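Note that this complex is displayed minus one protein chain, with the remaining chains in position.
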Amino acid sequence: MPELNHYLQLLIDGLSVGSTYALIAIGYTMVYGIIGMINFAHGEVYMIGSYIAFIAIAGLAMLGIDSVALLTIAAFVASMIVTSAYGYSIERVAYRPLRGGNRLIPLISAIGMSIVLQNMVLLAQDSRGKSIPDPLPGKFDLVAGGAVSISYMQVFIFVITFVAMIGLTLFIARSRLGRACRATAEDLKMANLLGINTNNIIALTFVIGAALAAVAAVLISMRYGFINPNLGFLAGIKAFTAAVLGGIGSIPGAMLGGLVLGVAEAFGADVFGDQYKDVVAFTLLVLLLLFRPTGILGRPEVEKV
Amino acid sequence: MSRPILEASGLTMRFGGLLAVNGVNLTVNTKQVVSMIGPNGAGKTTVFNCLTGFYQPTSGSILLDGEPIHGLPGHKIARKGVVRTFQNVRLFKDMTVVENLLIAQHRHLNTNYLSGLFKTPAYRRSERQAMEFAAHWLERVNLLDFANRPAGTLAYGQQRRLEIARCMMTRPRLLMLDEPAAGLNPRETEDLKALIGVLRDEHDVTVLLIEHDMKLVMSISDYIYVINQGTPLASGTPEQVRSNPDVIKAYLGEA
Partner (left out) sequence: MSQTTHSPLKTAFFSALLVLAVAYPVLGLKLTTVGIKLQVHGASPTTLWAIAACAVAMFFWQLFRDRLARAWQSAPRLPKIPARVSNTLTLPSTQRRVIMVLIVIALAWPFFGSRGAVDIATLVLIYVLLGLGLNIVVGLAGLLDLGYVGFYAVGAYSYALLSHYYGLGFWTCLPIAGLMAALFGFVLGFPVLRLRGDYLAIVTLGFGEIIRILLRNMTELTGGPNGISNIDKPSLFGLSFDRVAPEGMQTFHEFFGLSYQSINKVIFLYLIALLLVLFALFVINRLIRMPIGRAWEALREDEIACRALGLNPTVIKLSAFTIGASFAGFAGSFFAARQGLITPESFTFIESAIILAIVVAGGMGSQLGVILAAVVLTLLPELTREFADYRMLIFGALMVLMMIWRPQGLLPMQRPHLELKQ
């Protein structure tokens, strides 16, 4: 029984982390699905989201507010607003002028943008990490004696990510804008001809991705209680791996990929040791791109000759 | 006696739900000129792509001189002597005319790194011979004066000729031309007809082409295959095809 408990715990932990990866991964997959571009700066937007979350929490705490609920809500709202602003601005400034033509050029611009964002935070804030105390301590014991437990924070993460994903799915499937997003992702030129303002749709995609990354940022930074400017790179790589794993361009794929990656990472760290945890993501990414670039839910692309 | 150089049977290509090519059979004998005709969107270029390894056919077999080549990647099939042109001219537009011809000879050149780095006599000889071969063919297609111009600056008809000359650099056995007469005026089309004839008679090249220009097809082909919506419709000599009621109904209308 102890092994099963151990694996169950790993599963819970993995799914919890994985669902946050999924939120960030959606940003990558939506952008790629619409304009075929890897938004390299997305990871840094996530990092900025986590800084805003901390600023909101610390700022309100200084004003004497200590209701966890209020602080959390403030963190979500502030973070989502600011990251959306970033998502929109990045698209307008660094990507829109470069659309069409050589694919490497926007990618290089994206890399530059991610460097700018990371160093901007590094210089404005400082390189030292910042931490806050655990806002939601405590856990449920699923197995008597605490062999398998799920912390309140983890429950919170599951609930929020679930709500977010349901919300997004409904938006994409049911709303007019969501339909426009799908149409643009399917065929940009046609969508344009049909009167859809594809520029706005593309901008919207970046904003949605950024907002979801903000949600993930709040969740993760509250869970671990620690942030620093270097978070973005690793988070970005992992989220991108999740997106590719699920099938890049597919939103359900990103969700699935995130969960799978989280679990794979948890088990990998268990087997190989914690210091190799990040290697799991990198190795998985490399293997995926080599052997199954279309991912789990993706469709193989056929080259038009 | 001419023997089959290319035999495709049961060639099928499916893209997800779309059946682009359905059971096409094709036989081309050496030193023949064979044409594939059919309405636009009939799947002719898809057949080409399957034959030349750019698509992997869903099913069917392709034999080159008796040797199975289906499933091989494009460049390997090209090395076996099957070379093709494209509907949109695919020249290296920023490279000069003569460089386009040199690239095509890549496999026949001295690509040894040390020889190249130190410009050994063997290397220099190889480069010189390649230049001469290129110049020879430029003369045959009347493009010698344009040798050092970027290929993209040539007129359309000239680009088409260059594309064929480039194919000949690879010393092919089978030349597959995708709509070679598209966009050519009548005089250029006559030149093309003559060129194809020369390639077949003097250079032992078998030619398979996709074409819409009926006059050209009827006058130059030894055999014609008609494809409609991916399925074989008819095949035969020009006279047979011309008088086939199915073909007339589906396609020819006025020749």
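By written order: A and B. Residues from 1 in each chain.
Methods note: contacts are C-beta pairs under 8 Å (C-beta built on N, C-alpha and C of every residue); 3 or more make two chains touch, one makes a residue touch a chain.
This one's a predicted model, so the numbers in the text were calculated from it and none came from an experiment.
Listed residues A:5, A:89 or A:169: the one in touch with the omitted chain is A:89. Per the touch definition above, the residue from A:196, A:235 or A:297 contacting the chain not shown is A:196.
Summary of contacts with the chain left out: across B:4, B:39, B:74 or B:157, the touching residue is B:74.
On the side of chain B, touch with the chain left out of the figure occurs at residues 52, 54, 73-76, 78-79, 83-84, 86, 90-96, 98-99, 102-104, 106-107, 109-111, 113, 116-117, 119, 131, 134-135, 138, 144, 147-148, 166-167, 169-170. The missing chain lies against chain A, touching residues 37-38, 48, 51-52, 54-55, 57-59, 61-62, 78, 81-82, 85-86, 88-89, 93-94, 97-98, 102-109, 111-121, 123-125, 128, 130-132, 180, 195-197, 200, 233, 237, 240, 275-276, 278-279, 282-283, 285-286, 289-290, 293, 303, 305.
Basically, only the chains that are shown with their structure count from here on.
Per-chain Cα centroids separate chain A from chain B by 49 Å.
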